[in-house]
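The structure that follows is given in the form of structure tokens.
For this depiction, one protein chain was excluded, whereas all remaining protein chains were kept in their positions.
For reference, chains read A, B and C in written order, and residue numbers begin at 1 within each chain.
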Amino acid sequence: MAQLEVRDLHVVFGGLRAVDGMTFDVEKGEILCLLGPNGAGKSTTLDLICGKTQPTGGSIRFQETEISQMMEFQRARLGVGRKFQVPSVYKELSVAENLSVARSMKPGIWHALTAPAVRRSKRMREILDLVGLADKTEEPAGNLSHGETQWLEIAMLIAQDSRLILMDEPTAGMTIQETARTADIFRSLSENHTLIVVEHDMSFVRTVADRIIVMNQGTLLAEGSIEEIEENEAVKTAYLGH
Amino acid sequence: MDVVFNQVFAGLSFASILLIIALGLAIIYGTMGVINLAHGEFVMLGAYATWALQSFAGIGVVTALPLVFVAVAAVGWIIEKGIVQWLYHRPLDTILATWGIGIILQQAIRMGVGAESKFVRGPDWLSGNIEIGTLVMSNYRIFVIVFSVAVLTGTWLLMTRTEFGMKLRAVIQNRGISECYGIEAKRVYSVTFAYGAGLAGIAGALITPLFSTIPTMGTGLVVDAFLVVIAGGLGSLVGTAAAAMLIGEVTALFSIVINDTLGRIAVLAGIILLIRFRPRGLFPADTRR
Amino acid sequence: MTNKLSYDIIGLALFAAVILFGVPAFFGYDGFELNTFSRYLSLAIVSMALALSWGTAGLLNLGQAATFGMGSYAMAMHLKLKASGEGLPDFMGWNNVETLPALWVPFHSLTFTLLAGLLIPAAVGGLIAIFMFRARIAGVFVAVITLAFLVAFQLLVIEQQGFTGGQNGLTGLAQLELFGWTVDIYATSFYYLVGICLMVALTVGLYLTHSKFGLILRAIREDADRTRYFGYNVANYQTVIFCISAGLAGWAGMLYALVLEFASPTYMSVSFSLAIVIWCAVGGRESVLAAAAGAILVNLAENRLSDVFVEGWHMMLGVLFLLVVMFMPRGIYGVIVDAGRALRRKGGGDAEEPAYDASLKSKQEG
Partner (left out) sequence: MKRREFLGRAGAVGTMGLAGGLSAPALLSGVGRAYAAGDDIPVGLLFSLTGAVAVVEHTLHDAALMAIEEINAAGGIHGKQLRPIIEDPASDPATYADRARRLMIRDKCVSVFGSYTSSSRQAVLPVAEQRNNLYWYPTLYEGRECSRNVMYGGALANQQQDILIPWLVENYGPRFYMIGNNYVYPKEENNYCKTLLKDLSGEVVHEEYVPMGHSDFSSVLNRIRAEEPDVIFSTLVGDSDVAFARQYHAAELNPEKMPVVSLTRSEIEVKAIGGEAAAGHFSSAPYFMGHESPENEKFVEAYKARYGADAVTHFVNEAAYFQVYQFKNAMEKLDPADVSPPNIRDAAVGMSMKAPQGEILIDENLHTHLWPKVAQWQADGQAKVILQSEERVAPKPYAAYPGQECTGKGLVKT
């Protein structure tokens, strides 16, 4: 049984078939990269999995549970995490508070009512060290640089500890060094987590991807390892415009 | 049965007044997302401007309309320039700021003109009624209905047929991109706010001969007008017109079936439900904001 | 965070010292002055309740006066029944109501009344919240719906004269008897009762804002969608804070009815509801302490200035409010925080704490 099974997924926006019959599996611990030209439906696919968008048809099974009709927070509680294209940290909250929000093993109200806003745990310390924000815990996230904001967001994903992490262009705007470091982190993440990554940076994809799916006009165009994809004629035609 | 026809007319009359007030509000809200709680005070200013023109210059209500429009639009323009434009990124705070403006305008009138009700004469040539069988329609109210339709049409033409309207719609769609094409969004906002205020002024001028002209006259109307705007759908003129009609008629008909108060409560409850289940209103405009 | 917590605890202690010891001593335990002040204290509770939903969770509840009014009516109903003895409350007779409505019967009991004044507003607030937040209504729509609810509710209370006393409200009330103690509203003990209620409310408010619950609410205020993807049921969080805020408002309403010795539909008017918003904004919506202080300060100013500037007072209030919204969106609290930071920067340099300037940019509704 694959960890995530997507079957014949459809969504229509005002006549536009944004995702049109996607079927694929994702195995536990895998890093899957989604490629495709703009408007191919990559981000929409992530939206459908995390619940931002409701599908018009098809099924999504996560760890053998049908999740396609669930609310976002219910999916999140099952272990589906999402990082958006636009960095979305809480600018008004401090770094430590951001992580505390992200650390949501017990998202219920009763727990929230009895817990302090920030609990300084060993795990938190480790995560902050990992992303290099240990000396900025009290800083409001709004004051961080663009790169630091990206790191904070990744730290939040680690803190959230989702089994399946959906990422939309995680390296956008990063320097080469930062990208490399991100790749390292992804590799270490995939020991315990499954990742689906939408990414344009091919060198990054080459370093991290276990498997690649290429999408075009809402459908699955090709699937396979990086080498297989680079050889695929259909991909060349559609994606590279030859 | 006679009562029903007369009530339909009464509802139409109420709807026409609501429409003119709501139009200004709808344009301001649709364009800038500003909940203008001072709108009722613009209506009140229009009424007082009419009163002043009539008592000091002998100008009749109908002749005064363009002057009142310009006067209240000018006030709106100043308020936009001085206060509202600084708050566009804080929509919740515009509610509070415009409430403050409302208090100030009301108090200014109270202190400058006095709190007592002012008397404004309706135009003589519109006094009297048209009677068709048992249906009695006041000429002045017919005039208000016709005028409101004219204002609606005029606004629609302005939005769709003029360069300003084109710019306005462009800014509503996407402010950033419009500015790249050389549209001065700030200017468009000022003019729009002034236009909306001017329409409220006209509404005030039209209702003074019917109601009492007092500093608080606008406060009650603004809640209704707001609900019209939201029920109609953001930035949709057709929606605003339809919602005004609906609310006017439903209020009028409820008021004979139950009574005025319960009718009003029922309408309020209906609108709350509408917002809940159709947050984009009856006729949402096809814009992504 | 711990810093902030310790400041808040110091703030609460100072506040308690001023209210419980400073004020009575300043007025020489004069019954009239303390009675006037206990009115402000009950208003401070409703203001801090608004700070919880508005400041913490970003939900501008323009219908706060409705739940406040419910509390005041609950208390007044009990005292009216007490004053009427075996008979019907007088106004029911005037409206040709022959038997005591079922709604009124349980208010014979003081325990029920005290619970009802807290729980009925909380339940009503909760219902409205569920209604709105399940549909993900946010931003200005929350303000509009709560405002419309307030208008409708006040109309209903005035309309149903036989049950509510209509325009005149509930008057001619008995004195409250609390565990054998007859409450004299001009006594110092009554002032302490109200003062302690305020302190309890503030403690609850501070606890909430410093708990993870408060943190999640601030996260929701900033980005509700993002918070959902962390697994938090946003609607539930919003509903709970709305309930708590409404319950506290109801409690404040009960005290207010005691202080003024009547309940009136004007407690549920739009202008009163917006006055609560003004107090909260002037003090500072982010802090329950500041919001409470704002209510006391504005009311004190009104008391002292409104008979000097009879007509001008309303104008001054409007201008003050406008200035606060435009230039001090965080209220007096914001000014103090900024000043404190500037002072520290000047002195130490290392303890630099960055500005939260962007902090009040509410999210534009989509």
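In this text, a contact is a pair of C-beta atoms (placed from the backbone, for glycine too) under 8 Å apart; a residue touches a chain by one contact, two chains touch by 3 or more.
In this text the structure is predicted, and so the values were computed from the model without any measurement.
Although it is not drawn, the missing chain touches B, C when the whole complex is taken into account. Remark: the omitted chain is touched by one listed residue; of C:112, C:131 or C:262 this is C:262. The omitted chain makes contact with just one of the residues C:139, C:169 or C:318: C:169.
The chain not displayed touches subunit C at residues 31-33, 35-36, 39, 90-91, 94-95, 155, 158-159, 161, 166-169, 171-173, 186, 260-262, 264, 266-267, 303-304, 306-314. Subunit B residues in contact with the hidden partner, per the touch definition given at the top, are 2-3, 6-7, 9-10, 13-14, 110-112, 114-119, 121-122, 127-129, 134, 136, 138, 140-141, 209-212, 214, 216-217, 220, 252, 255-256, 259-261, 264.
Going forward, only the chains that are shown with their structure count from here on.
If you sketch which chains touch which, the chains link end to end in a single open path, with no loop closing it.
Of all chains, the one whose mean C-alpha position sits at the greatest distance from that of subunit B is A. Averaged Cα coordinates give subunit B a centre that lies 33 Å from the centre of subunit C. Per-chain Cα centroids separate subunit A from subunit C by 42 Å. Subunit A and subunit B have Cα centroids separated by 48 Å.
Residue positions of subunit C touching 2 or more other chains: none. Listed for subunit B are no residues, as none touches two or more other chains.
By the touch criterion given at the top, residues 58, 60, 62, 131-132, 135, 137, 139-141, 143-145, 147-149, 151-152, 155-156, 158-159, 270, 274, 277-278, 281, 311-312, 314-315, 317-319, 321-322, 325-326, 329, 360-362, 364-366 of subunit C touch subunit B in their complex. Within the complex, the subunit C residues that touch subunit A are 1, 208, 210-216, 218-219, 221-223, 225-234, 236-237, 240, 353-354, 356, 358-359.
For subunit A in complex with subunit C, the residues that touch the partner chain are 50-52, 71-74, 76-77, 81-82, 84, 88, 90-94, 96-97, 100-102, 104, 107, 109, 111-118, 138-140, 142-143, 160.
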